[in-house]
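One structure follows; several queries about it will come next.
Note that one protein chain is taken out, while the other chains of the complex remain in position.
Coming up: chain A.
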Amino acid sequence: MKTSTTRKQWYLSGFVAFTCLVSTAAIAGPIESYAPVTQQRLENPEAGNWMLYRRTYDGQGYSPLDQINTSNVKNLTPVWTFATGVVEGHEAPPIVNNGVMFVATPMGQVIALNAKTGDEYWRYKRQLPDDLFQLHPTSRGVGLWEDKLYLATTDDHVVALDAKTGKVVWDTKVQDYKKGQYMTLMPLIVDGKVIVGGSGGEFGVRGYVAAFDAKDGKELWRTFTIPGEGEPGHDTWHGDDWKNGGGSAWMTGNYDKDTKTIYWGVGNAAPWPGEMHPGDNLYTSSVLALDPGTGKIKTYHQYHQNDSWDWDEVEAPILIDLQRDGRNIKSLVHPGRDAIFWVLERTPTKINYVAGWPFVSTDVWKGIDAETGKPIVDPDHKPVIGKRVEFCPSLWGGKDWPSAAYSQKTGLVYVPANENFCGGFTGEKLPLKPGELWLGTKPEDIGLKAKPGADHFGELQAWDPTTGKKVWQHNFPKSQLFGSVTATAGDLVFAGGTNDRNFRAFNAKTGELLWEQKTNSGIMGMPVSYEVDGTQYVAIQSGWGVDAQRIQDALATNNIGIESNVPQGGVIWVFALKK
């Protein structure tokens, strides 16, 4: 009897599975109509589309759509959701091109959906190697060019997919994942070049930015972020330290279309304690200005020297035209992991320091040299070998990789910051074993502490980059803020990033909280806004994990009444105004 029932159930489930397959194909199927992506479209994107990491090449994270605004955002409601089927940190923006949405998730998955209805067109699932060590199991999105899209994978390949079908067009190995090389960034596409940067500073790699031909995956150039022998800047390294010096470049760059310059953020030096790599260590913790055609380094700016705090400066600076001290400045604005809000000037041949100030409290810097723009270190808070050193902010910095946004309407920069966290570790000389963590400390020795009496942790800040004044700030008493923010012409700022699973909209001018919606998990993804058939939508991936979860676990051990139990599991949420 039992056997018979089981068999019957098996037949039944098989039948259901078959009919589901058939019905899925009937409803969605391949994309019939797709708008090819051109350089002209990327440089001047339609208001209703979100085709680049931050929508536009300047990295502003700003949508000109204003149907949803401060007066009606309270009526925002979910219109469809889609479960991704995987756990861990869902960090990618839903990319939208004329009503087609592409979403990258952890574990090398890309889902193509009807952006209006949520119906699935196709799904790509990469078969990752069984022995892959995924320190950061995530993806930050897919780049678009013509009729293809491009995914950088955690097993260190760039994969081109047919946008209509999801079929693999080419697959190029970039580096060897067994040596700790991996990628999580969304490729930047410029003039048919798929530009990526490598992760793996925690494994003692030598960082790079590289470009591949969008048509066939052929490597066009590769520029190392740590200069080799005979290259300018090599003398900022001692001995052979440069060979494993870190400087990974794991976030998408921004692009100045007028000067044809890409600006790429570069991570910290490896391993963490500066004693193990004496010197300024170019180009770690810097921004590089690169020629996208050749990869040639035009110029650079190093935010801080001889990094010892794990302060990656990988988020590319935002390109903003602003007025400061009576001058029109083509600026690079970068709220850094090193706790300094940097304002720089970009010229075709040089990056000039303009101003810098701490946007969260720090005990590491005594000030900034006004001539050179170099921050002045307090040696008591610089990690060393053989002694535990504490420093503020923590190794996650004042702001980690989650992106700030700039509103062209308010002229303000919105920063997802963290205050009242300090950290520390004991530096230790440990042998480098390729493919294994090489931090210069034992992972279990890394600490994050809440400052005694802290009344909040996360801060959404609004800064005027022309004056250096903070205009408003929203505090999160019981949570870090670890998610990108997006501004819109409706005078709204959208942000997730907290451990209470909420997605929120703030008044961009005043900071007033206008709307919030509980989601399935915590949000560390990037909000986007797009339009289909005259309706404005806001989309976000909810899916907690990676560093947001690590901070959460650390908070839970601080005995301040915060638990670590934020649920995981990815869901794409799409919102519109109630009709």
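Convention: a contact is a pair of C-beta atoms (placed from the backbone, for glycine too) under 8 Å apart; a residue touches a chain by one contact, two chains touch by 3 or more; residues count from 1.
Here, contacts and distances are computed from a predicted model.
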item	value
Chain excluded from display, named as in UniProt, from "Rieske (2Fe-2S) protein", "Proteasome subunit beta", "Vitamin K epoxide reductase domain-containing protein" or "Cytochrome b561 bacterial/Ni-hydrogenase domain-containing protein"	"Rieske (2Fe-2S) protein"
Identified contact with the non-displayed chain, of A:126, A:381, A:474 or A:504	A:126
Hidden-chain contact residue, picked from the options A:105, A:199, A:331 or A:529	A:105
Absent-chain contact - pick from A:102, A:208 or A:414	A:208
Among A:59, A:141, A:187 or A:217, residue touching the chain not depicted	A:217
Touching the absent chain when the full complex is considered, from A:169, A:249, A:460 or A:489	A:169
Hidden partner interface residues of chain A, rising order	24-25, 28, 85-88, 105-109, 120-128, 130-135, 137, 157, 159, 161, 165-176, 179, 205-206, 208, 216-219, 222, 224, 243-244, 433-436, 443-444, 545-546, 549-550, 553, 556-557, 564, 568
